[in-house]
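These notes are about the structure you will find just below.
Here the complex is missing a single protein chain, while all its other protein chains stay put.
Residue numbering begins at 1 within each chain, and the chains themselves are lettered A, B and C in the order written.
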């Protein structure tokens, strides 16, 4: 009963409980990457009839969510997104983000998910209500050298390329040639890049002319802007906000 | 260019990058608690005019978000919430949740934030639009003994009690006696529990008759339900869903 | 140059360097096991002509080293050794050992290795000089439940049994039947326990009558002793020390 009487007594009594909390701290001066990726997004994309192989509304929503994370986390210098994943790179000498691994991952995931749910309607419209909760996984990785960070980003972009080439061919076979999923998968199994490109050409698709955002993924970085330009931008976005309000109240 | 041609080559080349990913695994057979807490919720509560000392809509929204986490995470046996924080206790012998610390924290925070944003309108109504993003921090803690887990839950509940007693007195002085924030804080500084209770009585408030949910916090646990009851519940919630749809389309 | 002038300035300037030191702390109230095992002891045992399958001098030296660790670390409640490994179990509620993983492992390994080198001559005699350095690896493991700790100890003892049964049969074939290493290994491959026991019987060895220390490994635990007994023991060991000194000076 005594511990209910005074915050000081409470602290004294339960201070030992704090020792159970393991602190996983990030190494100073290392590049820190937080990578977020959707869980079971295959199911979510089916439930909401995402266009295949790429749904521009879904990509834009990912980009808006990522830009929101960058807005709240000033130490992120660059972000890279593809499919249902996004990587955030924190300034190796930055000091404005939590040094505990789980706090950093938690805050990024919380911001990303919140922005994703909040902006769903804007990207998918009134008719496509969000039927299920998107769930994102997260992890943090440390890169001690510039080379290893560059390798990481190349890796994710190569992953994007290979998946997108496959998906473009796969859905081409289904949408243009009437293949079933199983048939399309069988047709592509064991093929190399040049085979898939040739197959796409047969269907009238020149792969290198597909939209860059699908072939390369999305990159968000900060741009230094003069104060005067910044004020103009603020004014413009205020007008947009007003227009939106009018639209809603109409 | 070669790494862009084949997934196998890509894997081979970048396998070494996986070694940068540190795996923080949870000890098997320990109680795992994931605690989520709001960041800068003081500001969020001001922006949306939360009632003081307690806003039942906000508490209900927290409880809905927590129940959503429990729905997706079948190994959570009990959850405890107070103020802007929630603790989730995972079955020490459970095996249906990720064993990596950051994945577990990320998924809980993602579900909680997503549910919080998605259900905001339902709790706060059309007129109180969500103006900013709620951000939640998260961490995981391991308790090897039943005693230490019980101590943890006592600690959080004692924290709830002490904060709520203070807040009830603080906002009583402001709302009923016209004190300023600074004056109320000064009046309460250095007082013990019995002093705050006496002060509340003078203002006509018998503290022990305040709603339990404010004094004790919220507990969510699972209840074993017979299959027949479960079917009735499902039918009932289907009716509720239909009614909602009608309401929207009307 | 200034940092060389004053310890305070030095601390201020290099305090940031302390943030690079990651602290891996042990969970309170969990059973902690530190397991030490020899590296490349196969080579060390050959270099010093250890008797096969078991060299009692080597086992005694391991036991002396383990007892030394227990003498310096009062929170170790029990230790178990077999072959070139030793496990130390720390009291789950103990508070007299470092809570940092690497400090705990380092101190155990340091004490064990130091005692092993220091007492080599006593166990192996003047004629068998220590020709190379013994190197021990170390790790710490946490067990949250009594059951998991018991399972761990059973596991190590089962490991001892299986290895020793194999080794006894293997060296029996070599020493008593003149097999080569390759032949003995081939003879035993695919055999079950009962086959090895039968084979040993053929060579005149009843396995269950082999010395317990070889079949079961070594266990060291503390025994509560009355103060009077303790004084007698101290007196006795002082006499032993004197006798040794005389031996040396003679």
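Assume a contact is a pair of C-beta atoms (placed from the backbone, for glycine too) under 8 Å apart; a residue touches a chain by one contact, two chains touch by 3 or more.
These numbers were taken from a predicted model, which means no experiment stands behind them.
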Looking at the whole complex, which of A:119, A:148 or A:167 touches the chain that is not displayed? A:148
Based on the whole complex, identify which of C:50, C:143 or C:170 touches the chain you can't see. C:143
Which listed residue (C:62, C:76, C:89 or C:115) would be found touching the missing chain in the intact complex? C:115
Applying the definition given at the start, please give the residues of chain B touching the unseen chain. 16, 19-20, 22-23, 25, 27-28, 99
Please output the residues of chain A touching the missing chain, sorted low to high. 27-31, 92, 142-145, 147-148
Had the left-out chain been drawn, it would touch chain C at residues 3-7, 10, 14, 17, 20-22, 24, 36, 39, 68, 72, 98, 100-103, 105-107, 109-118, 130, 133-143, 148, 151-152, 154-155, 158-159, 161-162, 192-194
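We adopt the following convention: only the chains that are shown with their structure count from here on.
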With a Cα-based fit, what is the angle in degrees between chain A and its identical partner chain B, given to the nearest 5? 180
Cα centre of chain B to Cα centre of chain C, whole Å, reads 48
Give me the residues of chain A that touch two or more other chains. 20, 22
